[in-house]
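Just dropping this structure here.
Selected chains only, in their assembly positions.
The chains carry the letters A and B, assigned in the order they are written, with residues numbered from 1 in each.
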Amino acid sequence: MAKISVGILGATGMVGQTLVQLLGKHPWFEVTELAASDKSAGRTYEEVMASRWNISSEIPEYAKDIKVKECLPKLDCDIALSALDSGVAQAVEEDFAKAGYAVSSNAKNHRMDADVPLLIPEINADHADLIKEQQRHRGWKGFIVTDPNCSTIHMCIALKPLYDNFGLEKVMVTTMQALSGGGYPGVPSMDIVDNVIPFINDEEDKVETEPLKIFGRFSKTRIDPADFGVSAQCNRVAVKQGHTECVSVKLSRKADIEDVLAAFKEFRPNGKLKLPSSPEHPIVYLKNDNRPQPKLDVNLENGMASVVGRLRACGVLDYKFVVLGHNLIRGAAGAAILNAELLKVKGYIG
Amino acid sequence: MAKISVGILGATGMVGQTLVQLLGKHPWFEVTELAASDKSAGRTYEEVMASRWNISSEIPEYAKDIKVKECLPKLDCDIALSALDSGVAQAVEEDFAKAGYAVSSNAKNHRMDADVPLLIPEINADHADLIKEQQRHRGWKGFIVTDPNCSTIHMCIALKPLYDNFGLEKVMVTTMQALSGGGYPGVPSMDIVDNVIPFINDEEDKVETEPLKIFGRFSKTRIDPADFGVSAQCNRVAVKQGHTECVSVKLSRKADIEDVLAAFKEFRPNGKLKLPSSPEHPIVYLKNDNRPQPKLDVNLENGMASVVGRLRACGVLDYKFVVLGHNLIRGAAGAAILNAELLKVKGYIG
């Protein structure tokens, strides 16, 4: 079987690099195009990345000699994975969709559009069919699907078994987010060494609104949002990879702590929907008091796990716990790939 | 006027060092004794601290030649400021109180004893009079007063104007606590560089229970605890000084955000009770979105401020905000000194 050809938009940034790395040996996908700003275009990826490759392993061989192109809808690929900055993603992604490309985007721009799916396959794979409404409504041959904000993803995966088993009324979350979530160059070192910054521009709004769409109910042409309340406080800390989130929840139905714990441990979504990048355990529950920790746990399930720990009663809501996840893999590049895999299984590409 | 003589118990630890530093030029107090474990006893403070002084300024001249003694109630001083580890504080502090010393303690051991005041002068100066019941009940000539946990103190100071103006029903807090709060040697560097540890032993319990006593109602022989709910999640981050806390509150009475903001800004407790170490503004409110930050704000009011910022509506409770404070100064050593000053004003010492 011929592989599906993939173009990466924004291939030089942190998320773009991670896509390049993760797609080195994919069973279904083959990277045929790397696109970036016009400053980079025309040189090989290896040349462009000489002093910008920021991952602790070398540039994959396959990518080194690919000539970087501009982000124009003339790429030779079936699907575009977009790691574009929000400053340019809006127009570029629409141009690609209009021109007939499938776009699996990590950018925030289209996430909350009424006709664009905001997908986490373990939660709302059915939302993918909103694509039909999008194409009908916009008159596009191609289409756009999106993955959520990096903090949203891990929180929602942790919430999913609670939502399914007990219902959700309220969610409070305080995040401690990694530097790589801010892109590159991102946070100046003078601002964060020996410091915490209790603010990330625009982040709390994403964490508070995206979950309601993700857990919403799909009915052919639209998604009716879920109706629990979310309140977020987002902080930047001096950690390279891995967002840590302290979550408290009020459930709709009474639940014993053993049942909540079991819900985390027994979470096996999508019995039939096993995608190549699906983690075997989307939720890994760690029992030690002092876990999860970015340093020790961020790479569980190859960075595709949402790692939960410290479940205990909450004196204000019902239960509280900690969830940690890799912001660049499960929280961004891996999420876009997983969505692309879902598109293939659903017949939208390939 | 002769100064009141002070002995420091546990003078070699992080809090003890901070006491030594802060008491260098005190208008009322003079350090006459430095006490520590028997390993240190017999040498001068300068000798003992040669490779342990951990503050970015030199050992004060006055302290260098003081001969360190054991923590036995034979010290030549009127009041003992205790920075002892909880492992030894219980017995030592009781021995001093029995022997007639006033003890202002930073240790956790006696904080929740029914007859021991847990004092923050800006909040509950009247609780000091519980000393009489303590002496009556225990038959001691001396007595013990305590200051709260370092995270508790800053949170409670920030809550005080809300409590007074609008009443409090619920408080959720997630802390990001500094390394120096863990004492010395404390957290191994391998555990915290490029990491967050979502657990501090015993800490959440303190932050959840102490505020109810602090805001409790004093009636001659006892304190009836306040009855709002508190839920805490405590984390360690790679910051040297300054605990950052993300707080959400549900108020008893409806309040506009302008009124809550004004309550923070106009907080002037203890109109008449101006102690030498009292900060002019116990709460400093910063208006920039990305403040307070440990690096920039921990030393406001000489480390005696609780620095608040980011007040905004909370989608789950009523309002949320961030409070930051110096854990070793206002959160520990400065708190013990302030309590000692209160004792003098109230006539319990001097």
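Methods note: a contact is a pair of C-beta atoms (placed from the backbone, for glycine too) under 8 Å apart; a residue touches a chain by one contact, two chains touch by 3 or more.
Predicted model only: the values in this text are computed from it and were never measured.
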Copy count of the single sequence across the entire complex, 2 present
4
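Basically, only the chains that are shown with their structure count from here on.
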Tell me the rotation angle, 0 to 180 degrees, that brings the C-alpha atoms of chain A onto chain B, to the nearest 5.
180
Please work out the Cα centroid separation of chain A and chain B, and write it as a whole number of Å.
42
In the complex, chain B residues that touch chain A:
170-172, 174, 176, 191, 194-199, 208, 229-231, 233, 235, 237-240, 244, 246, 248, 250, 289-296, 309-310, 314-317, 320, 322, 324
